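One protein chain omitted, others in place.
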Amino acid sequence: MLELVIISALNGVLYGLLLFLMASGLTVVFSMLGVLNFAHAGFYMLGAFFGFQISKWFGFWWALLLAPIIVGLIGAAVERFALRDIHRSGHVAELLFTFGLAYVIEEVVQIVWGKDPVDYRGPPSLDFPAFSIFSTNYPSYKVFMFAISVAIFVALLIVIKRSRIGLVVQASLTHPQMVAHLGHNVGLVFTLVFGVGIGLAALAGVIAGPILQTQSNMAASLIALLFVIIVVGGLGSLAGAFVASLLIGLIQTFAVSLDGSLASLFGPLSPDAPQFLIRNIWTVTIAQVAPIIPYALLILVLILRPMGLFGTRET
Amino acid sequence: MIPAIEVRAVNKSFGNVEIIRNLNLRIEKGERHAVIGPNGAGKSTTFNLISGYLAPTSGDVLLNGQVVSGLPPFEINRRGLSRSFQLTNVFARMTVWDNVRCAVLWASGQRYAFWKSMDDLQDVNERTIRILEDIHLAARRDVIAGLLPYAEQRALEIGITVAGGSDVIILDEPTAGMSRAETDRAMALIKRLTEERTLVIVEHDMNVVFGLADRISVLVYGEIIASGTPAEIRNDPRVKEAYLGQEAVDA
Partner (left out) sequence: MTELVSSAPMSRAVPGARLRFYAAWGMVAVLLAAFPSIFTSASSLTTFSLVGTAIIFALSYNILLGQTGLLSFGHAVYYGIGAFFAVHTMNLIPQYGLPVPLPLVPLIGGVAGLLLAILTGWISTRRAGTVFSMISLGVAELAVALALILTDFFGGEDGISTNRTKLPAWFGWHFGPQVQVYYLVAFWVFVSALAMYALTRTPLGKICNAVRDNPERVQFVGYDPHIVRYLAFCFAGLFAGIAGALAAISFESANFTDLGWVKSGAVIFSTYIGGTSIFAGPIVGAIFFVYLSLSLSDYTSVWQLYFGLLFILVVRYAPGGIGGTLLMHRMPFRVGGLGRILRTYAIAAVPTLMLVGGFVLAVETIVHHTVNANEDPRIKAFGVSFDASSPMTWIVAGLLMLIGYFVGRLTWRGVTRAWDDARTIASERGIPS
């Protein structure tokens, strides 16, 4: 039991860090540019597939370097040549555009790499157990993922706290309407922030691809989860996004590893009891309920604390 | 007599910044009251506090003797207060006709009705026609509001504000950005439309202020420093000091 708890906690935190790599870019772009990028998870997927392709040709380490840069550049181009013009048509048009983009990315990935999962593996040099807990070997690739995520997190923190652009980002998080008054260079800052946000998502894709499945449907369900994270964390709050990412990462991981159901707790449903639907609820395992938990959490937060856990603005 | 608007010891801060400090204001029924003051004095914030757009940090706002601070704007509007905006704030994709009709609907008791046709609402349509004639936009009724020239959008803004028949009308810089001739027309319009109602107005144009107002309050750095008739304000030494270097008072 203790073994399960420790392993699940490790995996949960790791998953949470990956989620934060994506959610941080999404929430910063949303606060600064006012654009909710529906295609954000699509770029994560592109990162994974580019990572797969590049590591097939040149090896994993090149993929780790190149894929986020290429995808980030694509993202910057999307901001510069499409989103900026659509901005004039309003938020609905922007959101629809990124929605269409997400759809197109998925189609393109399906055409190029097919619908089945691709065989994306981490570098052979990391293919050994790092340490063992009780009887479980913890793979060193996961330790490496930890290191990358934490390094990015620290780098992000330093950039935001110390650099000029970081100050602009900070200001825009708390006072989104202020960004418009920042002067003539603001266009470049927007493109940069958008590109870096996309690049971070792609990086998450490159490192997550080998352990999660790299498949053309990996984006569709993820974007809803990211929306949950930024709403639950509180719009415009990076700290909130961080906590919500970890929370959801942990909840999901723990729930998936639990087999308990009402039936296992109270014994099988008596044959006299009403069967329709009750039977479903009685026998469903916590693992099966796992996909629901984040959305239930979303609704709970919206009812009890509409500004999110760490938000200052009401959602 | 119960005043139309009474502001009692209202404070408003954003974070650590105090925008409004111990604001007290009493506006009698039927009075035309102008609020003036240098830029950044908190005039728009005062309006936002009275109309329910913002809630005060402390203190009370009373409308016709009832506390309304803390209520949402639509509740305050239903109790008889209507406001305009400094930046034109119309229903941009709807026609002029529908803009005014929407402003009349609640006051005509239609609420959220989904079982009646708008075209059969004689009362609403007649009131709308009257308002459109009042603001000289009857000929422009089928134009999309967002495509109107600026001065006409300002007129529509005032039309929407008065359409519901509220007793208390508050106008936030209604003549901002207008030419001299347009300003004069707008002033005549405001005078006519707010007869027998209470009017509160924020204005930079001193011609408009002294031409319209029965009483004037001067707001400087979030505090009322003087309140009185136009003549009293003109001669008040504190006002002169606050406006020192500005030709406004001489005008």
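Brief remarks follow.
Order of writing sets the labels: A and B. Residues in every chain begin at 1.
We adopt the following convention: a contact is a pair of C-beta atoms (placed from the backbone, for glycine too) under 8 Å apart; a residue touches a chain by one contact, two chains touch by 3 or more.
Nothing here was measured: the structure is a model prediction, and the numbers come from that model.
Checked against the full complex, the candidates A:V112, A:I133, A:L188 or A:A239 give a single residue touching the omitted chain, namely A:V112. Among A:F20, A:F43, A:F60 or A:F97, only A:F97 touches the chain that is left out of the view.
When the omitted chain is restored, the residue from B:E28, B:D60, B:D98 or B:E182 that touches it is B:D98. The chain that is not drawn here is touched, among residues B:F14, B:F74 or B:Y150, by B:F74.
Against the chain not displayed here, chain A makes contact via residues 30, 36, 82, 85-86, 89, 91-93, 95-97, 99-101, 103-104, 107-108, 111-114, 220-221, 223-224, 227-228, 230-231, 235, 275-277, 279-281, 284, 288-289, 291-292, 294-296, 298-299, 302-303, 306, 314-315. The set of chain B residues touching the chain not shown comprises 51, 72-74, 77-78, 82-83, 85, 89-95, 97-98, 101-103, 105-107, 110-119, 121, 125, 141-144, 147, 160-161, 163-164.
The criterion applied here is as follows: only the chains that are shown with their structure count from here on.
Separating the centre of chain A from that of chain B, both taken as means of CA atoms, is a distance of 47 Å.
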